[in-house]
Each structure stands twice: as C-alpha cells, then as structure tokens.
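Every protein chain of the complex appears in place save one, which is left out.
Note that the chains are named A and B in the order they appear, and that numbering of residues resets to 1 at the start of each chain.
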Amino acid sequence: MEVVQLSYKHIIQDFSFDFLPGKCYLVMGPNGAGKSTLLHLLAGLIKPTSGKFFGLNHQHDYFNEKNRVVLLQKKLHDVLNLTVEEVVAMGRFPFMRQESWGLTEQKTAQQLSTWKIEHLSSRRYHTLSGGEQQRVHLARVWNQLEFTVEHGVFLIDEPFSNLDFSVYLDFVHELEKIKMSKAYTVILVDHSIGPVFRLMDEVLVLNQGTCLGACASENLTELSTLLSKAFELSLNVFQFERAYYLAMQR
Amino acid sequence: MGRWIFWGCIAAAAILLALSLGAIHFSLVSMARFMRDFIQGKDPYLEQQIFLNLRAPRVFASFLTGGILACCGYFLQQLFRNPVIEPGMIGTSSGAAFGASIYIVFGQGIAWLPTEAGFFISALLGGLIATLFVFFITGFRKHPSVVVLLVTGIAVNALFTSGIAFVSYLARDPQARSITFWGLGMFSNAHWFQVITLCLLTFLMLIGFNHAIKTIKILQIGDDNAQLLGINVFRFQVFMIFFIVVLVALCTAFFGVISFVGLIIPHIVHLRFKVTYENSVWKVWLLGCIFLVLADLLSRQLMSPVELPIGIVTSLVGVPMFISALKSRLWK
Partner (left out) sequence: MACSSEKNETHGPKARWICLSKQYNEILAALDLESNVVAVDLSSVNPKSIQAIPKVGYHRALAIEPILSFKPTLVIHDNNIAPEGVKDQLKELGVPMVAFQSKGTSVSTTYDLIREMGDYFQVKERAASLVAKMKKELLEAKQDVALYHDIPRVLVLHFGRAKNHYLMVTEKSPAAEVVKLAGGKLCIPGDKAMKMVSSEIIASSNPEVVLITDFGYDRFKNNQGSVVELPGLETTSAYKNQRIYRINEYELMYFGTTLGAQVKKVSSLIHQPAQRQ
C-alpha cells in the first residue's frame, strides 16, 4: 500500500511511505507523534485533509474492503450485557452473508480456544477481569482475519499497554502465523521494544506527524539513532540472547 | 413458547377489557351480536355504531400506538446509548404537533392536497425540523452527553410548544379548540383509517426493527469497532432516526403528544424480564401495546364522564411501574 503525502489537520504532516505486501512494520515515536491517528486514517475511520493512499484499487474505499483492513484498537470499549461468545462471533460479521452459521460458530470456537477463553464463553463481558477482556478483544479481531485474503492490511494499535504477559506471548505466537501466511501487511504501533520486535521487518519512527526515518529491524544502530532523535534522549537498542532491548544511556 | 402465548393472551384480554368497558358497557355477547349484524349487512343501530365506529377504532389505535412509541423509544435509547431518552425529548413530538397546528390554521385551503395527507406531511416536516434542530445544537455529535441532550431537548420542546401556543392564539375559534386538545393526546377521535395506517406501519416497523437490532447489537462494542466490521454507522443512525421520526410524527399527527411511553416501557422490559437482543423488539412492542390500551381505558374511566388526557394517565400509571421495576432490580 502506497501512502502519498498524507496530512490530517496538524497531527499528521505530509506522511509518505510505501508499505510492501506481506511485510511487518513497527511504528514508533513519542506521545503525540500521531501514531494512533495514522492508523485511524489508514483504517478509514477518519478522512485525511489532504493526500491519499492506495490499496489494491486506486482509492481506498473502506466499506468495500472491510474484509481486508483490520484494526486492533488501543482502547477497549466497555461492552455491556453480551456474552463472550457473542462478542467474539462479531468478528465474523463481514463474512456472515457468505458463510453458514455453523462455520461462524466453528471459527469462533477456534478463536476462543486459541486465546484460551473457552471457559468464559457464556460469561457476560462486563463481569470479566481486564486481562480476560483483553483476550476477548483480541479473539474478536483475530476472528476477522482470513489467511486467504490478498493484500490485506492488519493495523495494530499499542496492544501491549495493559501488559498481561501471558497474553503477550500468545499474541506474538499468533502474529507469527499471520506473518508466515503473508496475507496481510502488518503495521503495528508500539511505544517500546518488546518480544514482538523479532517479527518486524522494518521500523518507522514518527515524530510530530512526519516520518523521521525508517530502517530495517536488523539495523540496530540506525534504529537507535532514529529513536534518540525522536525522543530527544540517548537511546540504544541492543540484542542479548535472542531478545531485544531498549535502554536509555546515561 | 409458552411465555409468548401467555403474553399474547394478556394482550387479547386487555383489548377485550378496553372494548367492553367505557361510558357504555358492552358485554362479550353484545359485541359478538354487533359484529354478526354488521357482517350480515343488517341496518345499523346506535349501540352497534358506538361499538364499531367509536370504541373499537379507539381501542386498536391506542394498542398499536403504544407499540410504536415503545419501540421507537427503545431504539432511540439504544442508538444514543442513553437510558434517559425518548422521542418526546428530541423535539419530535412537539415539532410534529407544531407542524400539524400550522396546517390546521393556515393550510386547509390547498385544494389538491387531501386533508389527511396534508396534515401528516406538515406534522412530519415539523417533527423532522425540530429533531434536526436538536442535532444541530448538539453539534451532530454521535453520542452527546446525557445532560447536553436533555437540556437541548427541553429547549427545543419549549420553543415548539410556545410556537403551538402562538399559533392557537392566532387561530379562529374552532381551530383553536382543536389545537389545544390535541396537544394533550387523546384517542377519542380515532377512525378506522388511522387504525389501518397504524397496522401497516407496525408491520413495517417490526420487520425493520428486528433486522436493525442485529446492527444495534454490534454497535455495543463501539462505533469505531462496528465501522471496522463494515457497518456504515453514520448512515445506519441517520436512517433509524429518520424512520423513528416518521413513526412518531404520524402518531402525534393522529392523536396528539403522548409522552413517557417511549421512555419507560423499554426500561420496564429490561428490568423485569429476561431479554436478549433478538427477542427484545417483540417484548418491548407487546408491553407498549398493552400499556397504552389500558392507559386509554383508564383515561376514559377514572374520572368519568370527563376524559383525562392520556399523557396524565401514562405518567400516573407509568411512574409507579417504573419505580417498582427499578427496586426489584436493585434488590438482586
């Protein structure tokens, strides 16, 4: 997906980038850099003030491409009075016309077991703990993903803010499957370097609404430079025993 | 299944009760006799006329209107995710009443427009304009806060109600009398034409709302998330609100402003009964019907021979029902 000079009010200024299909991109930057806004623009939730971006067709027509653009949002909405199974099943809504109810149930059950919430399937959403709700949220969005899609876009907005470590690891595991299938271009926003970093191909650093720079994820020195510039701190990204860390230098 | 039959019987019983009681009481036997004589084409006589042309349309009109108002209130509450809202509060009823009063005073000279249609069109326009006005003031925000919506609704209602008062001041005597009466809500003038229209609308409404409830359910996870699932949220909301305004404007044009039904019936249903999204529409509809047909019966009988405006009865009856339902919920 090619993004050309995207602008949105004062939050995003002239953002341009070429996202290649099937690759995983990490977007980082300080608060207020416009990361969430960028994702919302790409998802079609808000209209840019100028600039455009292209999917498979010329103009990004959100409603025709609901099967291909999936957004995992940062904020969990407080859902009342629905069972967990009902919430997760909603993920199949874009496909409900084409598929039978049995298939919907099957896929929902699959997601419930993947995210380890089968035991909660008839509980009401608002009675769950924060961590459990987070899993339901993930299950619902994952239910919307289809490996057979072409040129899909999976946008993920800071999913690790309420860090529940067991969820995190399951997340990385599932995301790896998505990456392997190459069905989606993954654009993930995060504010730090964590276990998901090893899946990323490229990192974009945003600051004040523009792209400060991008580099391959292997290029840690370049990444450290970019991050330091963006956060105006002395930062260093390093690898230690197959894990990646972000540290602040004195 | 048994539950539905039970409530169906309650509804039928309510209708029969309302048909038989009144300033003149009719027994079931005489009701059957009236209908038999009518079907057999015999000459009409006064008692039969009273039953067939005054009592029956009135009972069915109040029954159907109750269902329509209750469902509209329910959907407004769901759309705005706001438990304290009903069509009367977003200006629709008073706007429709205003539109209709304008027509009564100024419009009846238009030759090519049949009276009923002209009446309805101006009521509809009035309702739409008033509702748009409320949204305009709240800035077309999708989920205005409770306070903002209430206050705006009160302001717009006050505006249109004083508009009605002004128009009735300008009106010549017979017109002025009509306007006052029907600003309070009464079923005393119900005709079969109105009942048939209401039947059609109810049929369409039940189909439409049962379909829309699926989308409403998904909207519970948030407008953004729903949009990401492919639902054109804005278009859905606009369409639903338009549909609701049309329904409420029509009821107001026929019978005047009847408030409170749309507010309390959905709550009583949720507080007292187990509902799922899928069966909620029917439950709200049925309770709304039963409620208003009995409220109309009370409005006729409580202070006979004076007929109370139905708005007074809905408050008198509705508030205790609501409070008791609320208390039973708080106990759990």
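Everything that follows uses one rule, which is that contacts are C-beta pairs under 8 Å (C-beta built on N, C-alpha and C of every residue); 3 or more make two chains touch, one makes a residue touch a chain.
Given the structure is predicted, the values throughout are model-derived calculations rather than measurements.
Chemist: Taking the complete complex into account, which shown chains does the hidden chain touch?
Modeler: Computed over the complete complex, the missing chain touches B.
Chemist: From the listed residues B:Asn189, B:Asn210, B:Asn279 or B:Ser315, report the one that touches the chain absent from this view.
Modeler: B:Asn189
Chemist: For the full complex, which residue in B:Asn53, B:Asn82 or B:Ser315 touches the chain that was left out?
Modeler: Of the candidates B:Asn53, B:Asn82 or B:Ser315, B:Asn53 is in touch with the missing chain.
Chemist: Residues of chain B in contact with the chain that isn't shown?
Modeler: 22-24, 45-47, 49-50, 53-55, 174, 177-178, 180-182, 188-189, 300, 304-307
Here is the rule we go by: only the chains that are shown with their structure count from here on.
Chemist: What is the distance in Å between the mean C-alpha positions of chain A and chain B?
Modeler: It comes to 46 Å between the two C-alpha centres.
Chemist: Quick one: which bits of chain A touch chain B in the complex? Just the residue numbers, please.
Modeler: Residues of chain A touching chain B: 43-45, 63, 66-67, 69-71, 73, 77, 79-82, 86-87, 90-91, 93-94, 140, 144.
Chemist: Which residues of chain B touch chain A once you look at their complex with the stated criterion?
Modeler: 217-218, 220-222, 224-225, 227-232
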